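For this depiction, one protein chain was excluded, whereas all remaining protein chains were kept in their positions.
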Amino acid sequence: MRYLDAGESHGKALAGIIDGLPAGLKIDKDFVNNELKRRQSGYGRGGRMKIETDKIEILSGVRGGFTLASPLAFIVKNKDYESWAGIMGDGECDLSKRVLTGVRPGHADLTGCIKYGFSDARNVLERASARETAARVAAGAIAKLFLNELGITVGSHVYNIGGVKCACGNYSAAQLIEKSDLSEVRCMDPGAAEKMMKRIDEAREKGDTAGGEAEVVVSGVPAGIGSHTQYDRKLDYALMGAIGGVQSVKSVSIGIGRDCADLFGSEVHDRIYNENGLIVRRTNNAGGIEGGMSNGEDIIIRAAFKPIPTVMKGLETVDIRTGEAVKSAPERSDVCAVPAAAVVLEAVAAFVIADKILETVGGDRMDEVKQRLMKKREEYGFQNNLGL
Amino acid sequence: MRYLDAGESHGKALAGIIDGLPAGLKIDKDFVNNELKRRQSGYGRGGRMKIETDKIEILSGVRGGFTLASPLAFIVKNKDYESWAGIMGDGECDLSKRVLTGVRPGHADLTGCIKYGFSDARNVLERASARETAARVAAGAIAKLFLNELGITVGSHVYNIGGVKCACGNYSAAQLIEKSDLSEVRCMDPGAAEKMMKRIDEAREKGDTAGGEAEVVVSGVPAGIGSHTQYDRKLDYALMGAIGGVQSVKSVSIGIGRDCADLFGSEVHDRIYNENGLIVRRTNNAGGIEGGMSNGEDIIIRAAFKPIPTVMKGLETVDIRTGEAVKSAPERSDVCAVPAAAVVLEAVAAFVIADKILETVGGDRMDEVKQRLMKKREEYGFQNNLGL
Amino acid sequence: MRYLDAGESHGKALAGIIDGLPAGLKIDKDFVNNELKRRQSGYGRGGRMKIETDKIEILSGVRGGFTLASPLAFIVKNKDYESWAGIMGDGECDLSKRVLTGVRPGHADLTGCIKYGFSDARNVLERASARETAARVAAGAIAKLFLNELGITVGSHVYNIGGVKCACGNYSAAQLIEKSDLSEVRCMDPGAAEKMMKRIDEAREKGDTAGGEAEVVVSGVPAGIGSHTQYDRKLDYALMGAIGGVQSVKSVSIGIGRDCADLFGSEVHDRIYNENGLIVRRTNNAGGIEGGMSNGEDIIIRAAFKPIPTVMKGLETVDIRTGEAVKSAPERSDVCAVPAAAVVLEAVAAFVIADKILETVGGDRMDEVKQRLMKKREEYGFQNNLGL
Partner (left out) sequence: MRYLDAGESHGKALAGIIDGLPAGLKIDKDFVNNELKRRQSGYGRGGRMKIETDKIEILSGVRGGFTLASPLAFIVKNKDYESWAGIMGDGECDLSKRVLTGVRPGHADLTGCIKYGFSDARNVLERASARETAARVAAGAIAKLFLNELGITVGSHVYNIGGVKCACGNYSAAQLIEKSDLSEVRCMDPGAAEKMMKRIDEAREKGDTAGGEAEVVVSGVPAGIGSHTQYDRKLDYALMGAIGGVQSVKSVSIGIGRDCADLFGSEVHDRIYNENGLIVRRTNNAGGIEGGMSNGEDIIIRAAFKPIPTVMKGLETVDIRTGEAVKSAPERSDVCAVPAAAVVLEAVAAFVIADKILETVGGDRMDEVKQRLMKKREEYGFQNNLGL
């Protein structure tokens, strides 16, 4: 399965093409639109989120509600394009408007201008913007529809905002799906959520921004997705790359992640037991991946996000046209995007796992995919039996 | 640039093919062999490291000391293959020897057997073994030779073993190259190094293993490697994926990594200054990557390694043939491989960056690559001037 | 440079994403639209061509007429979608309309239904249709704009329709661009063109269809695009694959192609001369490619197209729902599409060559690409000098 997307933040639309979906997958657009809405929600979002209510428009690959196996192209229109058409259009434009030369620290602005030969960071920031993640959420929503039919679910929660952490329990995807959206910061612990919102308020009052950490859990992935045989076939290669490619992510972990560095091997590795003929583990420090493969346990991925680099109070920088010291001017921006970013992580993880499943079972059509995966599950399933 | 490798731990040899090197790169085999030796060194390595002194044998792509632009194939022989030929050979073998059915927690053993239909984890562990990283170190050494000609250097150090951490300063690649190898644990702080070795001793005495953390620094990468324009063209996508694909890595970070989650934006983002016509930053929290591109600062990558899963004292598991509860039997193994793993990280990072440079400047031959990169550096270089 | 497209023949729109264009390429939409028009022209086209006047709509990647280096997404709307919305829409549809079960010989109908589990070949034919080539012509037009800035031009002509052949001279791209569109069958020889049109009339009268052959010439490609070093880096690998992937193509040749099989080596290979310090060839039997690389001469590609499989008079087949013998029912179709197909070949060849140039010179932006290519040309150029 391949995926490319396109689109500037204030351009006409985001667009995406998913190539390689099997035929016969039911596409529930309400589900996709709800995922887009989840990405737009969350305490700490700025004004822009309100003017947009993103909707997917499918251009191809789906007929009468089901995929045709042909590439699925979609767009998500930018609601405020009308007011930007004269600035961001593909034809004649007034390029003297909305120029950004005081390149913002933490953004692609400066390097993008250098690399591509621009003297207006507008030409960079429009694509580097996290707005692009709306397309990835749409693609990830399609991947989730695929996974759901196979009994695989994906959830997430936020466990740190600006240093305010909750005591992070072990949740299944189902628990996260049920509960985390009930919190404005998508935190499972209401007490911590209160404090996180206060932290966001504090940042807002200071004209500052806050980052944080989120966790994605994927339940129901059968053992044996990914492979130990080549470095770039490993599931952690794919997941850590894809999550690392999400805007603002500065750290990615699987399972207990960094904490394993402080422990002895006997404290870390998940022992294996035979319980009435089923092979089970009673812990999941590995986060569902051993030797580059899913091991049948929940896949647990964590990521840390830097604070949004567009800081209202401005940061010291230079104007790339004049060389003068200036303060970075704020684009319209959020204070904290971690709750939304967690939704993006779900989407990205879902897409990677869907892709790896297709790699393992092939599959021109959903009935075939299901049947083959069920067969694999029967053989070793969620809980492996000892018929080997 | 593409790279594939192959080889079982006790097979005839590891083999690798690097496709896409420019012509005219000088290949210093002593350098490559020294890198292989660095991977084999370090406090905490077991007996095997002593019997092997890995050497690269180049089969193609190099003539009279210089690359031909044709694919560079190499092998690294496994010194103890002779005694394994009857067990691991490609022809008739005694498959009843060295069978491993008590699948080891934390390894690919169990999942690999399930996925590929084996009842002897030998068939999995031989490839899943970290022995494979010798090939990657060889490939990375070639990448380093390429980078060195362009004024780019790569160093690493260990800052945590089993929870014993050093105060991690800001080191340039040159400083790391000069000093870290002087320590048996590749730690820059001799005091901490002492404690780390004690920690390793403690693990050994307990029949246990230790993990840790290491940092790679790449100095001299010009701004503009990677791209913000598509998720999988980002430099962090490539680096975090590749590092995530290294055996035992459970966490990858860029720059201050996870710590950015606890801070406000104004505390994190590296301000930009005009110092006598040069654009400079005075901090490098971003770790050299903004918006998916190198920004001209040192690239700083950290990774956490889980403890080696082969624990001498054994861990509870099951025998996959009988279903009986057993203790995992130790393969010959190390107590701590973090100093070596840091060398692997260097190699992997070097390869990714070399690849991304070729993507940006193309380059059929070294003189062209150098000239184009110098031109790019003149334009904005290590320290960007304001000629834009 | 990567490219994916999407779109059903009677769906909302064709869509494409071109990823990896350099910044600063001027996008002339009139040029692109004219290319789309060229694809729709030609003697032998059916009614549908008249209702559609394809226009590109750019969604992203272009601002104020120039590329941003970010992915260029475009759509080409299907003009008659309105009347198909209830049949081909992504939501609820009347799937009992426009069902095709009498699978048409020569089409994807039967195999597509088997592979993807459909009982209505509509689900296959909508994507398998040559309508998709409109997207490729749009993408190829962008590639031509890129090539044109580098002094590279692409032309084509038809030299066989249904067995009526012209005496095929040696034309440069410039000659073909100037003249071939003047003929309704895009043939350079007006006498032969007359006969070709008669052949098409004959086919039409018989309720039949005609195929043919076309040639693409690319002038101005510097020596050294592609590589001899790995099978899939060869320019002929890329070109023959891409042309072979065009609907209806059953044969692809480079240079004198099949004819070289009948001749001795001394009759085939293009001798090399030193003319006043320039290295020249006086023949171009090789068609501009030797050893997997462009050699500086015109690149000459020929392809043979099978007759359109949708034959008005119908062909013996079976109904896949009933198993009954039936005649294939005609979809609205053309009698001969070879003049249009030649335009598609131009587009596909242009895209491949643009991609290979970027592989060789890299290039974040057009000024860089131009400068590097000019430098390469100076070194050996169209006509190699002996400064080596």
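In this document, chain identifiers A, B and C correspond to the written order of the chains, with residue numbering beginning at 1 in each.
Quick note on the criterion: a contact is a pair of C-beta atoms (placed from the backbone, for glycine too) under 8 Å apart; a residue touches a chain by one contact, two chains touch by 3 or more.
Note that the coordinates shown come from a computational prediction; the quantities given were computed from them, not determined experimentally.
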Contact partner of the left-out chain, one of C:Ala173, C:Leu239 or C:Leu345: C:Leu239
On subunit C, residues whose C-beta touches the chain left out of the figure: 4-5, 103-115, 119, 124, 127-128, 132, 136, 160, 162-163, 203, 206, 208-213, 223-224, 227-232, 234, 236-246, 249-258, 260-266, 268-274, 277, 279, 281, 286-287, 290-296, 304-311, 313, 315-318, 320-321, 323-325, 379-380, 384, 386, 388
Interface with the undisplayed chain - residues on subunit B: 2, 4-8, 11-17, 19, 23-24, 27, 29, 58-65, 68-73, 75, 88-93, 95, 115-118, 123-124, 126-127, 364-365, 367-368
Subunit A, residues in touch with the chain not shown (by the definition above): 19-20, 69-71, 224, 227, 229-230, 233, 358-364, 372
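Heads up, the rule we're going with is that only the chains that are shown with their structure count from here on.
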Proportion of interface numbers common to subunit B and subunit C (over half same, under half different): same
Turn needed to bring subunit A onto subunit B - CA fit, degrees, nearest 5: 180
Intercentroid distance (Cα basis), subunit C paired with subunit A, Å: 37
Where subunit A and subunit B are represented by their mean Cα positions, the distance between them in whole Å: 26
Averaged-CA centre spacing for the pair subunit C and subunit B, given as whole angstrom: 44
Subunit B: positions in contact with at least two other chains: 224, 227, 229-230
